[in-house]
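FYI, not all chains are in this one, though none of them got moved.
We just call them A and B in the order they show up, numbering each chain from 1.
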Amino acid sequence: MTLDTLLQTYKLEVTKPQNFKDFEVAGIAPLEVATPNHLSYVDQKSYLKKLKDTKAGAIFIRAEFVSKVPASSLALISPNPHLAFAQVSEAFKRAMFARPIEPHPPKLAEGVVLMPGVVLGENVEVGEGSVLMANVVVGDGVKIGAHCQIYPNVTIYQNTLIGNHVYIHANSVIGSDGFGYAHTAQGEHVKIEHTGIVQIDDDVEIGANTTIDRAVFGITHIKKGVKIDNLVQVGHNCVLGEHSIIVSQVGLSGSTTMGRNVVLGGQVGTGGHMHIGEFTQIGGKGAVGKDLPPHTNYAGAIPAMEIHEWHHFLATLRRFAKKQKPSLIDKAKGLWKR
Amino acid sequence: MTLDTLLQTYKLEVTKPQNFKDFEVAGIAPLEVATPNHLSYVDQKSYLKKLKDTKAGAIFIRAEFVSKVPASSLALISPNPHLAFAQVSEAFKRAMFARPIEPHPPKLAEGVVLMPGVVLGENVEVGEGSVLMANVVVGDGVKIGAHCQIYPNVTIYQNTLIGNHVYIHANSVIGSDGFGYAHTAQGEHVKIEHTGIVQIDDDVEIGANTTIDRAVFGITHIKKGVKIDNLVQVGHNCVLGEHSIIVSQVGLSGSTTMGRNVVLGGQVGTGGHMHIGEFTQIGGKGAVGKDLPPHTNYAGAIPAMEIHEWHHFLATLRRFAKKQKPSLIDKAKGLWKR
């Protein structure tokens, strides 16, 4: 689809530059990896440092930043570039999967076992000795290495890459859409199509009923030897370092990254875009609200107390805190308004 | 089944009124919607205000409240009306689903795609252009609108109503039984059959491995434009306001309601029967223990601290709280007994 057709199809009101020249849009991409055939966007000031080196063919951008766009890119002025980008992203969706396998039959290596009810999409490859158990569904273009075991009722979305000796337990979902939307002025949400994938390296084990979302662009990366328990959520674009251990019911927000041999206790949650240093451990129920250094132990869950002690504990602390004056730091941060 | 047969079948020891007259019971229902063919119950004082206008044919009720029953309803005196109600509810169960589709074949509109392994119950309807991916299972009487995508291994229980442009990601479960039991004096739990449904309006997206329970009576309602992430629990009879955003691993107790454009961060949990005002946002891991007003921001998760700081922090606060006298309010509430 050409750029002009895209703009018309999605009824986007953008101001085109004087040097506008239509071209065939191959896809959408972030500034740093976009080619002259890609469409990209600038939403915040923090993107500007990536702007000067971008190769993107065209860029949605607010009027105030337009002077920073390189001569090689077309600046498309929009009051809400993120929303415009989300709207056109729909054209690059690849949601169909697990269609009947003709005319692109799977490549199955020696010793592959497909149990009853397995459904494979187009262009699937499965390596030597891997077993796909009953009712597993595998999307188009998925590659599974050798000696893997995929337990029953697992769903693997399109284009996922899986290494060797990977075990995925029953009813888990790999490669589902990340949770990302742009927002209209009326408070509606426009889906950002996730065109990235999930990549799982060798020797990874993933528990039952766990979900791993694919990247917006690029990859959600589960590195070698990582072990993930049941009912864990791994958001889009997360990077899990080698041999990390993720205990049950952990929730990793989008773009959480971590070094090797991190250990996260049960029900830990992370805010988005945070990094956990290698070999760091976080006790069960911990809330990660900032980057954490390597080789450190963290904890933070209030234990259940006898219920009368608990009510007294909480009431006392709230009363105490209310009586304290805010610190100068709190005032400077604007954290205090009463 | 007639009322008398019901009472005998479930061996209910109730005291019948002098004007007892048997009738064919069409179903069970709460006081406010029951018709003369329905059976209902009164369990707590708070139900009494609904009692005077009820049209219910018969009502399980404790002896102390029997004088409040309208003349048009039969009062069935029971020491535990909730338990009696749960016991007869089993007769109105409709658990069978996804039977072979004859003799009530589905109505499939133009362009509907059923991938391999899809199983449809009786009287299913699917609208134009909707896609049901591999191994999706759909219960009796389910209606799915146009242009929906139901990803692999999703299970949809009987009578669920789904609008247009709805996406449901892999392995999610829509319409499962709510978690509700009445309790015997011996501490056993008697299941309350959930005869309600789930209704999902247009433009809703639901993540992977999420569960949405159907209502006891009436509907669990996911309104237009709501976006739900992976591994979320939505309890029976919840109402999610238009364009609300529910991030991964949130848990909503039964009958949580909310206005439009509410945002709940990851791992938030709510107590039962609470309301969150429109446009209110709650940070990740927040615990909702009371109704919250509209247009407000809430937060409440203790961050993970370096483990020695954490132990000192917690020990200090517990010591401090123990030294404080309880407030008069705490005493008045009976929250202090040491």
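In the analysis below, contacts are C-beta pairs under 8 Å (C-beta built on N, C-alpha and C of every residue); 3 or more make two chains touch, one makes a residue touch a chain.
Note that the structure is a prediction, hence the values are computed from the model and not measured.
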{"item": "Homomeric assembly size (copies in this file), of which only 2 appear in place", "value": "3"}
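Here, only the chains that are shown with their structure count from here on.
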{"item": "Rotational angle, Cα trace of chain A fitted to chain B, multiple of 5°", "value": "120"}
{"item": "Separation of mean Cα positions, chain B and chain A [Å, integer]", "value": "30"}
{"item": "Chain A residues touching chain B - in the complex, by the definition given at the top", "value": "95-100, 117, 119, 135, 137, 153, 155, 157, 171-173, 176-177, 179, 181, 187-189, 191, 209-211, 213, 231, 233, 235, 249, 251, 253, 267-269, 271, 282-283, 286-290, 292, 296-303, 308-309, 311-313, 315-317, 319-320"}
{"item": "Touching residues on chain B, where the partner in the complex is chain A", "value": "115-117, 131, 133-135, 149, 151-153, 167, 169-171, 203, 205, 207-209, 225, 227, 229-231, 243, 245, 247-249, 260-261, 266-267, 284-285, 301-307, 310-311, 314, 317-318, 320-321, 324, 326-327, 329-330, 333, 335-338"}
